[in-house]
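Each remark here refers to the structure printed beneath this line.
All protein chains of the complex are present and in place, except for one that has been dropped.
Then we have chain A:
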Amino acid sequence: MARVPFLLLIEDDDAVRTALEMGLTRQGHRVVTAASGEDGLKLLREQRPDLIVLDVMLPGIDGFEVCRRIRRTDQLPIILLTARSDDIDVVVGLESGADDYVVKPVQGRVLDARIRAVMRRGERESNDSATFGSLVIDRSAMTVTKNGEDLQLTPTELRLLLELSRRPGQALSRQQLLRLVWEHDYLGDSRLVDACVQRLRAKVEDVPSSPTLIRTVRGVGYRLDVPQ
């Protein structure tokens, strides 16, 4: 039995906040809510939730900024709740460090599925480790070290690295990665993968702009290379 996920919901609209809280609570989550980004950041520090569901359109500091501020210190999963599925919002959201996004009006079931998928990414499954050059992936401790230093990876980044490291040298398509990491059953947004790869490269590569570990395979997807 997994423990009850503890969520922080940051949403300014009263009706939406109440309704989502009601729905998520019924799905078996423990939910605290905040009506603004500032309140949300405060609650994050005080209550240490497992996951944040974050509305993009907030009064004061907006969802993207909240996301960026959280990422400075914490690697907990963030799911963006975007009212506009305008592509620019999605992209900015993913760049500011969100793990996944859902588009309003969202169905409670979809949001629940995403939450559970994100939560599962942090679960350990095997007890071995792998080394790729200066990068060491410890699957039992769920930690990644580079040159002996711990890397702060979000669960999504970690899972992406794990999936790639399980098939070293083999290219995985974006759609495959979406299924494996995000558990999007089909037709996921490939930009999730691209954005996450960019963030992961920024953390694991020596020179993120010319990656040697996580390589792009044109026309296919990505693969993790074992350095010579």
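In this section, a contact is a pair of C-beta atoms (placed from the backbone, for glycine too) under 8 Å apart; a residue touches a chain by one contact, two chains touch by 3 or more; residues count from 1.
Please note the rule applied: contacts and distances are computed from a predicted model.
Novice: For the chain that's not shown, choose its UniProt protein name out of "Molybdopterin synthase catalytic subunit", "Formate dehydrogenase subunit alpha", "histidine kinase" or "MoaD/ThiS family protein".
Specialist: The correct option from "Molybdopterin synthase catalytic subunit", "Formate dehydrogenase subunit alpha", "histidine kinase" or "MoaD/ThiS family protein" is "histidine kinase", the UniProt name of the unshown chain.
Novice: Per the definition of touch given earlier, which of A:Leu7, A:Leu20 or A:Leu76 contacts the omitted chain?
Specialist: Once the missing chain is taken into account, the touching residue is A:Leu20.
Novice: Which residue from A:Asp50, A:Asp100, A:Glu157 or A:Asp189 sits in contact with the chain not drawn here?
Specialist: Checking the options A:Asp50, A:Asp100, A:Glu157 or A:Asp189, the one contacting the hidden chain is A:Asp189.
Novice: If the missing chain were put back, which residues of chain A would it touch?
Specialist: Spelled out for chain A, the touching residues are 13, 15-16, 18-20, 22-23, 26, 83-88, 91-92, 94-95, 104-109, 173-175, 185-187, 189-191, 194-195, 198, 209-212, 215-216, 218-221.
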